[in-house]
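Left out: one protein chain. Kept in place: all the others.
Read from first to last, the chains carry the letters A, B and C; within each, the first residue is number 1.
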Amino acid sequence: MAIVLEGGRYGKAEVRLLRVTRDGASHDIRDLNVTVTLSGDVDASYVAGDNSSVLTTDAQKNAVFAFAKTHGVGEIEEFALLLARHFAAFQPVARVHVAQYPWERVRGHSFARGGRETRTATVTCRGEEAWVVSGLEDLTLLNTAGSEFRGFARDAYTTLPETTDRILATAVSARWRHTGALSGGAWGESYAAVAGLLAEAFADTYSHSLQETLFAMGRQVLAKLDGIAEVRLSLPNKHHIEVDLSPFGLDNSSEVFYPADRPYGLIEGTVARDDAPPAGLAW
Amino acid sequence: MAIVLEGGRYGKAEVRLLRVTRDGASHDIRDLNVTVTLSGDVDASYVAGDNSSVLTTDAQKNAVFAFAKTHGVGEIEEFALLLARHFAAFQPVARVHVAQYPWERVRGHSFARGGRETRTATVTCRGEEAWVVSGLEDLTLLNTAGSEFRGFARDAYTTLPETTDRILATAVSARWRHTGALSGGAWGESYAAVAGLLAEAFADTYSHSLQETLFAMGRQVLAKLDGIAEVRLSLPNKHHIEVDLSPFGLDNSSEVFYPADRPYGLIEGTVARDDAPPAGLAW
Amino acid sequence: MAIVLEGGRYGKAEVRLLRVTRDGASHDIRDLNVTVTLSGDVDASYVAGDNSSVLTTDAQKNAVFAFAKTHGVGEIEEFALLLARHFAAFQPVARVHVAQYPWERVRGHSFARGGRETRTATVTCRGEEAWVVSGLEDLTLLNTAGSEFRGFARDAYTTLPETTDRILATAVSARWRHTGALSGGAWGESYAAVAGLLAEAFADTYSHSLQETLFAMGRQVLAKLDGIAEVRLSLPNKHHIEVDLSPFGLDNSSEVFYPADRPYGLIEGTVARDDAPPAGLAW
Partner (left out) sequence: MAIVLEGGRYGKAEVRLLRVTRDGASHDIRDLNVTVTLSGDVDASYVAGDNSSVLTTDAQKNAVFAFAKTHGVGEIEEFALLLARHFAAFQPVARVHVAQYPWERVRGHSFARGGRETRTATVTCRGEEAWVVSGLEDLTLLNTAGSEFRGFARDAYTTLPETTDRILATAVSARWRHTGALSGGAWGESYAAVAGLLAEAFADTYSHSLQETLFAMGRQVLAKLDGIAEVRLSLPNKHHIEVDLSPFGLDNSSEVFYPADRPYGLIEGTVARDDAPPAGLAW
């Protein structure tokens, strides 16, 4: 029996970064959170204390800043690609994850944090190969109609009444693979299309369960956008509990709800084309 | 020497509440967080274990839900007034604080959490008297130009270089008193006006310090809106540190910044009319 | 009518600091979070953009680090006193708040974060005067017996059943004034005594309400420790709701509880000697 290392990986997490570009009086900003992970040939540092193949996480951070200066930050997929390719020249496998926080313009050089969700991109590179995953987080959606939940299984611990009218609410985490590489602003157009379709499908689907809504959201994206190969969704069921007002002589006709913190349902799944290209190291 | 109780107060904190209203296919929602605090005649419960004058915090919560049903939730100042008056009939002093989270409509009955800030109202009632404070939280603003910081005092621990061009960023917490009572939609109009003026003054003020910007924001509100008596502001200075790229042969012309988490400056102050009516129990 | 500034104050918040001391192979650490607030003569910076009387918050941070080096960090009250006196030589009023996180020794130079609560000190200085407030946060306590809640008032919204046996749980925030100045290790002894008495009084008091427990906790401190003038307590009532297991044919004899996140009761009050010295600027 020997004791061995498996799956070693290391990197710098949560490099916060604001990139400003100026075109006369009109400025633009990108507000990012970047995480780098390297793997593939790291055993000596773990097993033998030999750091000669370790690219310091401090240098990784510096590269993130330097690339933001040199190349600017356009679409985050492209920024992550540039960085991941750079790091993959050093370690066999490099992954770069970027989160972009939303801001709205107030004036030419003044901005307010605002918007619905955080946009993400995760790029993994090995040699010349690259895998791009786009995504979003914290898109909180709520329907006040068009949601029922009934016909479910009943065991000895089932007390939930069936309902034909409930609040359906979730905070969408979604990540999707592309069928091919895009470039420049096409990443942004693709992102906007996916984010819009997810919100629309949530709104427009008459829901028999959050599971069904999840599938409908992914299906809508794939049905409308040939460039998307696969969508992974994680949907907490943010329960809104109708308050019993009968002790006070009041009828609550789906008007007053208590949004519960915990516990919450958690519904997950992947919606994919059956002919999607292989995922490789994307995930 | 005797051991005595002072300043006893109790209540229910963070009653989360979603109120839905329906007008055919078009619905509307209010997403609130309500805190009730009662005081003024509470000593027996603390000192003697006599609960006969204690209105349970559970009943306070129930009243919040019941009032949401019976009266609806229009402007949060009015909802807080209704509740505070109700509780002030029981205890000498009642305070109700309401936070309203922002949502945007996607469809007739579908909504997305989004927007810039959380709106607040705090109403304090004693007998027939009422004091209303409106406010907002988490309005994060950032200027990429028009901010300098120099000419400051220098002591033995001062190493900060002077700058004529820096990022100015903050997350505004503001609360303001009104010169008189409003009603109905006028609360919402007043709120929108104040929130807009705060963001505009932040954008338009050439800033020699965040202190100066704070005063300019408050002054702008008071100068434009006769109905506002006093504005209290708490502004964290969210430092954005220009990254030194010279080790990499790069010039950073105010393009790449590191948004620091901690420490942060904290600038606070009140901007008031010198003839403002007395604050009473407002704060 | 003029628009004026009131209550201006500024400073550096949340300066994180680890101070290491070494005595051969045995080391010691202090893990702190320090906040400085200056006030009293700050109007020019707010009103006129004149920074000549502004001590930069960066310099405040530097002084915190330098003082940690020069004077070490023994008891946090003394460290805060040193800093507040230093800053009060610059601005009329200086306040320094220190939070100390708990660590346990694993080996001579190895430590594990652990313990029950965060210790705090807040010192305010004006000229030669100084006010010291000691405190603690996040001391979470829970009794499984000795707590009832009944005999309370009943209004139209009261549905809570009376109970003679409930879980009582809270997260103690406490701050206390001293009747006189201490020095050196006496601050630590006083702190340990107060923290112990608060936990003991919580455990030993048969509780008719959390209000009564609050008063008993403060009274116990004042009764046992002549050096404490006043204790301010903020006690969230962390509700533990007995789960109804009857649908499953089970009897829940106070065995299975659901710890609710929100809403929670919030019970506050001050327990003081009626002959306590005046509070001055302590709070």
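Basically, a contact is a pair of C-beta atoms (placed from the backbone, for glycine too) under 8 Å apart; a residue touches a chain by one contact, two chains touch by 3 or more.
Here the structure is a predicted model, which means the values were calculated and not measured.
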Filtering C:44, C:186 or C:199 for touch with the omitted chain leaves C:199
Per the touch rule stated above, chain A touches the missing chain via residues 1-16, 35, 37, 42, 45-63, 66, 90, 149-155, 157-160, 207-209, 211-212, 214-215, 218-219, 222-223, 232, 236-237, 262-275
Need a quick check: the contact residues on chain C for the chain that isn't drawn.
16-22, 25, 27, 29, 31, 62, 65-66, 68-70, 103-104, 106-107, 109-116, 139-146, 167, 199-200, 202-204, 240, 243, 245, 247-248, 250, 252, 254-261
Touching residues (missing chain, whole complex) on chain B
156-157, 159, 247-248, 261-262
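Just so it is clear, only the chains that are shown with their structure count from here on.
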For which pair of chains is the number of C-beta contacts greatest?
B-C
Please identify which chain has its centre, taken as the mean of its CA atoms, farthest from the centre of chain C.
A
Whose C-alpha centre lies nearest the centre of all protein C-alpha atoms?
B
Approximately how many whole Å separate the CA-defined centres of chain B and chain C?
24
Report the inter-centroid distance (CA atoms only) between chain A and chain C in whole Å.
38
For chain A, residue numbers touching 2 or more other chains are 247-248, 261
